[in-house]
Structures are given as structure tokens and as C-alpha cells.
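What you see is the complex with one protein chain gone and the rest in place.
The chains carry the letters A, B and C, assigned in the order they are written, with residues numbered from 1 in each.
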Amino acid sequence: MTTAAVQDISALADFGIEVPSWAYGNSGTRFKVFTTPGVPRTPFEKVADAAEVNRVTGAAPRVSLHIPWDKVDDFSSLASFAADHKVALGAVNSNVFQDDDYKLGSLTNADKRIRAKAVAHHLECIDVMRATGSKTLKLWLPDGTNYAGQDSIRARQDRLAESLQEIYAGLDADHTLLIEYKFFEPFFYHTDIPDWGTSLLHCLALGDQAKVVLDTGHHAPGTNIEFIVAQLIRQNKLGAFDFNSRNYADDDLIVGAADPFQLFRIMHEIVSVGAHLPTSGINFMLDQCHNIEPKIPGQIRSIMNVQEATAKALLVDASALEKAQIDGDILGAHAVLMDAYNTDVRGLLADLRESQGLDRDPVAAFARSGYMERVETDRVGGQQAGWGA
Amino acid sequence: MTTAAVQDISALADFGIEVPSWAYGNSGTRFKVFTTPGVPRTPFEKVADAAEVNRVTGAAPRVSLHIPWDKVDDFSSLASFAADHKVALGAVNSNVFQDDDYKLGSLTNADKRIRAKAVAHHLECIDVMRATGSKTLKLWLPDGTNYAGQDSIRARQDRLAESLQEIYAGLDADHTLLIEYKFFEPFFYHTDIPDWGTSLLHCLALGDQAKVVLDTGHHAPGTNIEFIVAQLIRQNKLGAFDFNSRNYADDDLIVGAADPFQLFRIMHEIVSVGAHLPTSGINFMLDQCHNIEPKIPGQIRSIMNVQEATAKALLVDASALEKAQIDGDILGAHAVLMDAYNTDVRGLLADLRESQGLDRDPVAAFARSGYMERVETDRVGGQQAGWGA
Amino acid sequence: MTTAAVQDISALADFGIEVPSWAYGNSGTRFKVFTTPGVPRTPFEKVADAAEVNRVTGAAPRVSLHIPWDKVDDFSSLASFAADHKVALGAVNSNVFQDDDYKLGSLTNADKRIRAKAVAHHLECIDVMRATGSKTLKLWLPDGTNYAGQDSIRARQDRLAESLQEIYAGLDADHTLLIEYKFFEPFFYHTDIPDWGTSLLHCLALGDQAKVVLDTGHHAPGTNIEFIVAQLIRQNKLGAFDFNSRNYADDDLIVGAADPFQLFRIMHEIVSVGAHLPTSGINFMLDQCHNIEPKIPGQIRSIMNVQEATAKALLVDASALEKAQIDGDILGAHAVLMDAYNTDVRGLLADLRESQGLDRDPVAAFARSGYMERVETDRVGGQQAGWGA
Partner (left out) sequence: MTTAAVQDISALADFGIEVPSWAYGNSGTRFKVFTTPGVPRTPFEKVADAAEVNRVTGAAPRVSLHIPWDKVDDFSSLASFAADHKVALGAVNSNVFQDDDYKLGSLTNADKRIRAKAVAHHLECIDVMRATGSKTLKLWLPDGTNYAGQDSIRARQDRLAESLQEIYAGLDADHTLLIEYKFFEPFFYHTDIPDWGTSLLHCLALGDQAKVVLDTGHHAPGTNIEFIVAQLIRQNKLGAFDFNSRNYADDDLIVGAADPFQLFRIMHEIVSVGAHLPTSGINFMLDQCHNIEPKIPGQIRSIMNVQEATAKALLVDASALEKAQIDGDILGAHAVLMDAYNTDVRGLLADLRESQGLDRDPVAAFARSGYMERVETDRVGGQQAGWGA
């Protein structure tokens, strides 16, 4: 067995993962949303929780917002609050799935008034970006239909293209529009942006400021996701990741929990072209729910899982790999990759944290901190945050 | 092209399909539950809506209840109300997914107290059966886990077997326990009854009063459902169907909307052994949601789709089919089946309805009736029924 | 129930479907290739069989060739033979999967010599096109890997782009290059053109003469194929169909056998924008195997299935559909589509055939013709054609 000569994972010191504000609120299935004590009631409390994840991992420097869930009267005060807690506000996520008007679609709706409303919501999100300093607008389009014939697939694409043009026109020059695709849900016959090809076509039509966001849970069974990563990077159109795990649907589990080898293969495609470096401009984000497990520890574990996969990818002996590939040495090339994957990087990562002045074990550090007990006591009364608010 | 010599679908006159009370209430996805005017607020109003489906189709003689959603102070008055509306109360469905106690499982929970509570709920459902005259208890077990290692798969099977024994012991001699399986959801790593094999093993361990219920939406991609139907009938263990359509997950769409040919193949397995006759004891039920389409018309369409598939199955020329099969005439045998499927049976069904004193077109009859407008006016105030109530 | 006022399927008189020469040869699985008497031994005999399909259906005017399987000394004599049999030679299909050199890839191979060889094969195919008068080169790229790390996904895309440029440069001005995608097989970890997005990106990079070919069996489970059809037409990049049926993998069954409703939905997207008309330039082809059923009747059935699906699509009441869609009448719009699908069009098609001077029933006409018995007697000795020859 060979091992990488040098185990250098120092690039991870600058590798930040953005966390979603909604991970700290309640979430669930259509069957039940379980609640737990201590869940945030306001965007400020969500940011505080996210800051705790960053405090113990040193790797979660930004928090994504979701509008309207994270609407506040004064976004600059939210940004200051975040800065005080040593995190920044990140991407702004729009929401066109919770208004009764959007039952038959938002940016694709046959009704011009509703399309205009959905466009206006995005322009409002751009205003939030200006207020928070965020440079990224993320658009997951939930539109689709449940029955064959319900609406014209073709007409909806045309309407979508037009709506996107209007949103794109509202961006500032340093803004990026991220367009997310999803295989299915919340509609079950067809989805208006179901795959990376559709997302990319709209981005190409819009221009350089539009890029694709790849949610690891949004693909058909058996899809080779690392292939899509490689393809989008090759087109210079990979704008961001939404990391989570999927076994069946868009299960939104802790990233790396379902298939840690897949996460490693994805990070290998990233690392092999240097796309893990800040200069790549790719935004590595979590997008997941913690339906039953504690939310802050769930986020910490997720951050650590991405770090472990990335560390392993950094350990791949690139020149040995390339040599075996060029030589057509199938098992040899595979073995180079597996050697990195099979390495236990937990100690290396603990060392890295220690060198950064962090606790070697973020999970234990958080448990010891008393934070959870404190918020469980403090956050009594009010309305816990969830997907509806 | 050959056609069946005699187009006799008269067996459909006695073919009743049970409808679910919850189809008339609000439903949706984890993202949004859309509401519409006129939705029932009480079990009585649900039964009234169901009765309307039966009035225009003549084929929906029973209504399944869901406990606690359909809990009333006096079940005998609900049964009388139903009888007055010319329908009967059907299967009683238990619910072990909406109590906070069930976050980690109900009949499989590691906590003995919670298992006892879940068992007690089923005994309460059996009391409801005694009050309503229902003979059928339907148990869909939502239990499962989200993460590998979260609980012991094996221990949960053992606990489940024990819990089921206690429920089974509470049945009257003329009661049937239907055990439903489901591939995934609301948990996403493992499900405690994920497939027909598991459901059947528990039924075999319990005894003759336990049978399997097959929900057409609860299988892995690519599963040949008609094979399972044939196998369960062969074991004399097919207790019931939950009909709906699935494209991706447990999408709960109108049955026959996603794949009408599959529905036909299923009904062909049923008809080819006479299992469509009342004597078979199989309960043909709808289990579906109408998230965005009108609910009563959605149910009417579903009833009609099952009727059309069954009518086509009745038109299969059984002796020609068997001859071609025995002769190894692949295309000939396939053609016999397809000839029945390709026949337009809508006129035959309209004739049958007319012969039963019904309108030839149930959809139009309902639209004309003014029922919807009436309930939209009447049902103002109160809390619309949904999955939570 | 509503029915389309006018049942006009006359457009089908000009709707031709190209048949593959390899459908008439032996085929099978990795486990076994079953043989039957009468299978063609030469390209001439394949063309004769294909001509028989056209004779009885009047709808199969062209035969696709596969090089080297259909290599002959003198292609112009093959073209004359075809013309004498009232069919034309159609698309030329390349083959880069049966040479030992291609074990690790052809156009993507790390070895420059092998890439050049694969390019040269395509240039040879273009020469065949010049000899036969075909205007279409169809490229299915079988390249891929079996193990993570085996080769660089990214480097292979770059090599592929370069190889395709060389092939494209060899086309005449009136030639079209069709690029096919496939989810998996014959490699099982990654495929170099796995999806429509990848195929389209390469076509866009090449130019107007490159278009995508959609094989109905080459998608992940659950993929909404009619969406892809609509999207590719919207981009003016749908070059051709390879029709067949898929239940599990690339099963290559008779088109319409697995899911006739899906075939109808696909043809609805085609018909709704007039893409069924010859002016669209879309090549509607069969690509399927007849592993166990008789091959010529299997092709006849396939042609008829496409015709039936197209006839139903022609019966869709487009204005009623659009009105219901614009009105947001979910069930109404769905019903308009289903009314067309549920119509029995077999009589209409028989009438159309009769009006064309054909037998009303192509299957019976072929059976009666004695052709099969004749070739079973005549084609004795020699080597039956198959995938290897």
C-alpha cells in the first residue's frame, strides 16, 4: 500500500463553508415537524447559532439568508450583529413557493401578474443584498406541474427565460445570480429546472453573472455527480454547492452521512483543478435540515464531514494518479485514489484546528460550552423559526 | 388486429372502491399546503363529500377513517350520518407519526413506554371499529431512522414483532389487520417495514387475520408491482390496495395519472384470478392527496381511472392469451393484452352507468350539481381539515 | 367526456420512421444470444427485411447502417438494391466499441494514436455517407470508466472536444452529425456523454451541423423525457430519436411496450410544435433489439406503436388544451390530454393504411405473405449477422 508522501492539508485553513440560516430553525416532513427547545425565534438568533458553529470549527464564516424568512426591519443591524459575532451575511435566497399565488408556478406562471410578482420578489432580494453587502442571489425555482397536460412545458420555459432576464437586469455589476436545479419536488410530474443542462442553458442565455448551483441532493438515482462538477467547472459555470445527503429524494440529511465516498469524489474533482481555493469564486454552502437531530451539532458534523472529504482529496498523490491514468493502469489509478480515501484524516484536522487556536474536537467543544443549555433557558416564548417563517 | 368477441364489463357493477376521508381535507408538501374554499372542517363534512363521489360514480360505497383526524364524540352518529348519505364507514387507519413521542419510532421505539402508547392507540382504533362497524384496521408504520447507526435495525424488528402481537391480540375474530409497507419517508436512511417481504413476514407470524396492503406509490424505482400483486394473491395474503400514482417518491397523485398501463397490468393480475369479485375480500382503496387540484373531482377521476383499467382487464381474451402463452408466441400473447388495453372503454362504462341510473359522465354531473358552490358558501369559518387534524 | 371534434390523422401519411439494419440480426445479453432461422447474413438481406417492414406499414422508408457491421465492397450497389426494394439508406452509425484498442476509450482515450484511429473511423463513415447518399452521421460514444480514479473525467472531456472537432471538420456542408448520450453501459462508473446537457454542449461548441439524438432508453430512472424533447426543440438542437423501451437499463425493447403513455407524451411535445412534419428535419428512428421475439414482426409492431402514439397526439384538442392551461384548470387540461390518449386509434390507422393501398393490418399481412417461411428456407449456411458482424 502506498501513501501520499506529504500530508499537507494546510489549504483547508482558508476553506470556508457557508451555513444556511434555516438549518437552525424547525424543519420536517409533510407528516410532522418536530420541535425542540432552544430553537431560534428571529434571524438574529439564527445568526448567533451559526456563529457558534463558526466559533468551534473556524470554517463557517458566512450565513445564508432566506427571504422572507429572515426579513428584518433593518438589515444593516443584522449585518452588524453578524460581524460582532465574527461571521458575515452570505447569499440571499429567494422564496417563491409559499405564497398562494404560486400554486401553479411563479416565474413560469401563465398569469403575467404572478410572474411580475415573483420577479419583484427577486428585485427585493437584490435590495436586501445591497443592505447586507451580499454579492450572491440564489434562486431555486420550485415551479413545476403534477399532471401531464396541466401546463405547456415549452411555454413555461419561454416565460421563465423572460422572467430571468428581468431579474438579471436588476443585478449590480458585482452581483452573481445562482440558478439551482432540482430533479423533483414540490411538484411531481415535471419540474421547470430539473437538471444541470436546463440551469446552464438559462445561465448561458443570461450572461457571465449567472452561474449554476449544484445541490448534491437534487439528482436522479445513480447520477454521477462528480461528472457534473467537472463539466460545470470546465464551462466555468459552477457557482456554488448546496451540500447535503440524499438516499431517496431530496432528503436533506447531513452531508457525507449517506455516502462519504461520493463526497470525497466530488471534492477530488474540485481539488484536482484548484477549485477549493478562494480564488475559484465557488461558494461552498450547506443546505440541509435537521428534522430529528440537534441542529447546531448537526451543522458542526456537516462542516467536519466536508473538511474530512476535502482533506482526503488534498492527500491524493496527483502525479502518481496521472501517471497511472496515462499508463492505463486501471487498478493502480483506482488504488491511488483509494489510498487517499482510506487515510484517517481526523488527526490531521485536529492538528490544523489546534494550529488555528481552536479546540481539536468541535463537537466536544460545543457540548462543553453550555451554549445549548443557555439558549434553551433563554429562548422561551415567541414563535420558533421554521420553514414558514 | 383482434378484439375481444364479447365486451362484458358487467362485473364492474359490483366493484366498489373505498375512498379516504383525508382526500377531502387539505394536503401538501413540506414546502406548502395550499388551501381552497369549501374544504371540510369535520369528519361529517368529509363523509358528505365522499358521498358525493359515490352519488355520481356509484362505485365508492365506503369511506376510510383516520384516527385521530376523524375522531368524533359519537362514532355511531357518524356511521348513521354516512348511512343517510348512502355510504358506509370503512377501514380505520391508525396514526403514529404526529405525536412528539414518535420522533424516534412508535411500535419500534427503544422506549417501552412509547411502544405501549403506540399499541394503545391501535387498541383505541379497534374500539372505533366496534363503534363504526368497520372490520378493518390499517396500519402504516412510519417508523425508521435517518442515519446509519442511529438505532439497531435488528432490535427494532424484534420490538415491532412484539408490538404487533399485542395489537393482533386485541382484534375481534372478524377483524382484519392490514399491514402496509413503504420504501421510504418520513425517514430517509431506513424504514422498519420497507417492502412487501417484511410486511408479509410479520403477517405470517401473526396469523390469518393479518394481511398485506399494497400502496402503489411505495416501491423502489423500476419495481414490477404486478408481480408483487400476483405473489401476494398466491400466498392468499393480499388484503388491500392503496391506489395512487407515483413518479418519483410517494407522490400520492391521482391513480392512473402517471402510468395508466401499469394500473391496467395490476388489474389484469387481479381479474385473471377473479380477485376483483367481492368474494375475494380484497379491499380496493384510494390513498392519495389533492395538493393543487380540486379534491372531489380528483377523487371522481381516480374512481373512473380504476374503472377504466379494470374494464380493460375484463376485456382481455383470457383463452387467446393463455393459448399464445403456452405456445410461446411472445408477440401474439403481448398483442392479446395490448388489444384490451388499447380499447376505448369509456363508452362501455358510460353505458354501464346509465344502466345503473347514473349520469354517463360523473365529472360533468358533479360540476352541474352545484355541490361545490354550495359548500364553498356554507363552509365558512372554523378550521379546515388537513393532515394535522 | 369530451372527444376531439375532428379526428384528422392524415399527417401520418407523410410520417416516416427509419429502421436499423441491426434489428434484423441476432442480438442478446451478455448471458446469451439466441439465434433463429432466417436471420440475414449480409447487409443486403438486412435491407430486404427492412423493405418488408416498409412494404406492409408504408411508414419505414429508410434503413440505418452500422459500420463496420454493414460494410460492403460497393455501397452504391447496396443503395441500388435498397432503391429496388423501395427503401433508402439512412443514417450511418459508427462503432467504436468492438476493437480491442477501445478498452479504455476511443475519442477520449489517453493514447493519441487510439484517438486518431477512432477519428479516422468516423471519416471512413463519412465516406460511406458519400457513397450511399446518406446525410447523417450518428455517433454514440460508448466511452467511460468502471472505477473512480481510473481516468480523469476532465481530461477526457477535453480530448473528446478535440476529437469531435476533427470529425466535424470532415463533414460535407449538407451533412449532420448526431451526438447521442447514454446514462450508462458498457461502462459502469462514469460515461463520457451521459446526458443531454453534455451532448448539447459539444454540439454547441461544434456548430449548426451538430445535433443531439435522444434515445428513449438512455436516461436515469424517473427522468421526464418529454421535458428534454421540449427543451432540445426549443434550442433547435433535437436532431433525431432512437426509439425503444426501457424498464431498467438500456433494455432496447419494442418502443411503446414498456410505457405507451410516455411515448404519447413525447409525441405530444413533438406534434404540439409541428415537429412531426418532414420540414422539422428531425429523424425518427427505431433503435432496438429483438432478443427473443421474431425480428420483422417486432419491427412492424414498433412502427405501429409509434404511429398509434402519434395519432393520439394528433387528436389532442390543442385549443381546448391551451385554454384549460391558461385558465389554470388542472384537471380540465389533464383531461383534454387523456381524452386523446384514451381514444382507440387503431381503426383510424387502418383506414389510413387502406387509403394508401396497404393492408389494414400489417402484422397479418406480413404473416400471410410467406416471406418468413421463404427466408428461413433460403438463408441456410453462412454466418448470421449479429452485433459482432
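The rule is short, and it goes like this: a residue touches a chain if its C-beta (ideal position, glycine included) is under 8 Å from a C-beta of that chain, and two chains touch if they have at least 3 such contacts.
Note that the coordinates shown come from a computational prediction; the quantities given were computed from them, not determined experimentally.
Participant: If I consider the whole complex, including the chain that's not displayed, which of B:33, B:126, B:337 or B:365 touches that chain?
Facilitator: B:337
Participant: Kindly state which of the options C:19, C:240 or C:257 is in contact with the chain not pictured.
Facilitator: Of these options, the touching residue for the absent chain is C:257.
Participant: Considering the complete complex, identify which of C:146, C:236, C:356 or C:383 is in touch with the unshown chain.
Facilitator: C:146
Participant: Pick out which of A:68, A:133, A:221 or A:386 touches the chain that's been left out of the picture.
Facilitator: A:221
Participant: I'm checking contacts with the chain that's been left out. Which of C:61, C:133, C:221 or C:281 qualifies?
Facilitator: Candidates C:61, C:133, C:221 or C:281; residue touching the omitted chain: C:221.
Participant: Since one chain has been left out of the picture, which residues of subunit B touch it in the full complex?
Facilitator: Residues 104, 110-111, 146-155, 157-158, 183-184, 189-191, 194-198, 200-201, 219-224, 226-227, 230-231, 233-235, 261, 265, 268-269, 272-273, 321-322, 325-326, 328, 330-331, 333-338 of subunit B touch the chain absent from view.
Participant: In the complete complex, the non-displayed chain touches which residues of subunit A?
Facilitator: Considering the whole complex, subunit A reaches the absent chain at 1, 221-222, 224, 247-248, 257, 259-261, 292-294, 297-298, 301, 308, 330-331, 334-335, 341-344, 346, 350, 361, 363.
Participant: For subunit C, enumerate the residues touching the unshown chain of the complex.
Facilitator: Contacting residues on subunit C, toward the hidden partner: 27-32, 34-35, 97-98, 100, 102-104, 142, 146-148, 183-186, 188-189, 221, 247-249, 251, 253-254, 257-258, 291-293, 387.
To be clear about the criterion, only the chains that are shown with their structure count from here on.
Participant: Just the number, please: Cα centre separation of subunit A and subunit B in whole Å.
Facilitator: Roughly 38 Å, centre to centre.
Participant: Find the geometric centre of each of subunit A and subunit C from their Cα atoms only, then give the gap between the two centres in Å, rounded to an integer.
Facilitator: Centre separation, subunit A to subunit C: 39 Å.
Participant: Please set out, as single numbers or ranges, the residues of subunit C touching at least two other chains.
Facilitator: Expected reply: 221-222, 224, 261, 330-331, 334-335.
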